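Here we show just some of the chains, and they stay where they sit in the whole.
In this document, chain identifiers A and B correspond to the written order of the chains, with residue numbering beginning at 1 in each.
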Amino acid sequence: MSTLHIGLIGFGRIGKIHFTNIQQRIKGVEIVMVADPVADLSGLSVPTGTPEEIIAHPTIEAVIICSPTDTHAHYIEECALAGKHVFCEKPMDLALDRILQTLRLVQEKGIKLMLGFNRRFDANFLKVKHIIDSGEIGETQILKVTSRDPGPPPLQYLRESGGMFMDMTIHDFDMVRYLMNKEVKEVYATAAVFGGPDIRAAGDIDTAVITIKFEDDSVAVIDNSRKAAYGYDQRVEAFGSLGMVQVGNNVPDTHTLATAQGIQSALPLHFFLERYMESYFTEMSQFVDALLHDSAIPVSGHDALKATVMALAAQKSVEENRPVLLSEIEAEYAAELVI
Amino acid sequence: MSTLHIGLIGFGRIGKIHFTNIQQRIKGVEIVMVADPVADLSGLSVPTGTPEEIIAHPTIEAVIICSPTDTHAHYIEECALAGKHVFCEKPMDLALDRILQTLRLVQEKGIKLMLGFNRRFDANFLKVKHIIDSGEIGETQILKVTSRDPGPPPLQYLRESGGMFMDMTIHDFDMVRYLMNKEVKEVYATAAVFGGPDIRAAGDIDTAVITIKFEDDSVAVIDNSRKAAYGYDQRVEAFGSLGMVQVGNNVPDTHTLATAQGIQSALPLHFFLERYMESYFTEMSQFVDALLHDSAIPVSGHDALKATVMALAAQKSVEENRPVLLSEIEAEYAAELVI
């Protein structure tokens, strides 16, 4: 394959980012058609159509799915049936059995599927990954992930999000598996609502601390909040037998201001689009690259499934106030057949 | 009281620190007698004697107990019977019922008792406390305590230490209560041994992550290791509704060295004696001050009791792999009568 022909379904916030990155910065790929039932596509320099036209399009080899979550599984399945590779934004689906059903078809039809866990491609987290993999900190014993949003999404969004674990923590669940390079055994989660009764009324939480155990007794801890007054807080610390590596937030500038009142410096980049902008580019480059060179997809359906199982285990842990084995969730859904 | 007369029992590592601080830096206090059955006291400028002589001494008003842990409760009780105030190094005792018995006598005899949780007096943690109490970060929702030793103590020490939770984490349990200003509801602990079979054979652990829930759903997380390759790692982060405060490690110097190999800076002060040297001075100053001015003792027997209950809950949590309510431990020991 010398040029990859791509269709893009969904032209919202993330869809636009992928579109721009592909058009401007990624070689060897051409966007053949864009579909979005609601967005204004009139100014686009590429043909527009429906999702069905994209999936049926004779020259399109891969489809990028950035449509609403409840359409992801359906479009992946349609792509699988049409023999088209897929890049799909997270989450694949809120229901584990739906994910399982879709993954079985993906496997059967032999298409390549990549999930949009973009944080794996962030320069800071890549550095942690690199240092862990290099052995510089020895065996990782404790991994700490801080992941706090600058503010909660609208209530309407919350109601359809599948809950904080499925919507927000899912990135952190994937990060833990990605950095630890080993499978999770058990999850224990605490949860709280500090942001007011509306969030509780929506059936959701806004604060959590999640302890994740691995077979070898190493542990990861995630702490989440939907509202950090000082902005977007995304840090990781890995502690191992030979040392520790930390990554902090990114800042808009490196200034420090010293006055009689104290030493002041810049708040972190405030929003995920600014903080992770480069990661979306790297992620898509690697997807394109994997298809062009028929090499391994960096984030698989298996990864999506595992992160979802962790989210379900965390929910069950909160409900029952006890550590929950991943194998409990997997047995419930016969997920272990696929995992 | 214009001058406080003090006796010192135990002239080991910590006893010497208290001795020197009192002799050289604390006004209004005089050391009348020092006792230690094994240490060489020949060069001391103050009279020496036995613990019993100190406790029976007519002019001694307060006793500092720095002897081995298994003598703490006994000496406190003897002091209580003799009407002498006490400063006692942590832990009061490894057995909760012994602590309870001692505290009842302390209460009955009306002496003042202060426990040596010196980290409360560290400039960094005092700053966190001050910021939390000032309301600058609003309601604290998540507290993170990192407490890692540069290396495990000798096996002989480990065998008599009461286990990592009772020996090492007890400082962190106290720190959590101190900073959060509210009582703990429940403890969930993971534990591991990464430092070799000897530690396991001694019945101990060397790595733990402990999740601590409060009545209002706020959470503290402690992560412990007996062996941080890069030295003594003592940090705290408090996250609240209006902001976050962090304190890091202390360093021997502020240098950064930039070469083609990278940017390098100093490792933290390597040992607790260096890191916490000033906290021992402040702690003892406040004890002396509280006695001289008949004001409140900053760390009470109640604090010692609560930290011990938390350690027992953590042990039970590991054994039973479930969150353990403090009230379970307290009921078992009828501790709630005193607490």
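Basically, a contact is a pair of C-beta atoms (placed from the backbone, for glycine too) under 8 Å apart; a residue touches a chain by one contact, two chains touch by 3 or more.
As the structure is a prediction and not an experimental result, all values here were calculated from the model.
Asks: Hey, this file places 2 copies; any idea how many the whole complex holds?
Replies: 4
Note that only the chains that are shown with their structure count from here on.
Asks: Roughly how many whole angstrom separate the Cα centroids of chain A and chain B?
Replies: So the centroids are 42 Å from each other.
Asks: What part of chain B is in contact with chain A in the complex they form?
Replies: 138-139, 141-142, 144, 148, 188, 190-194, 207, 209, 211, 213, 217-219, 221, 223, 225, 227-230, 233, 239, 241-244, 321-323
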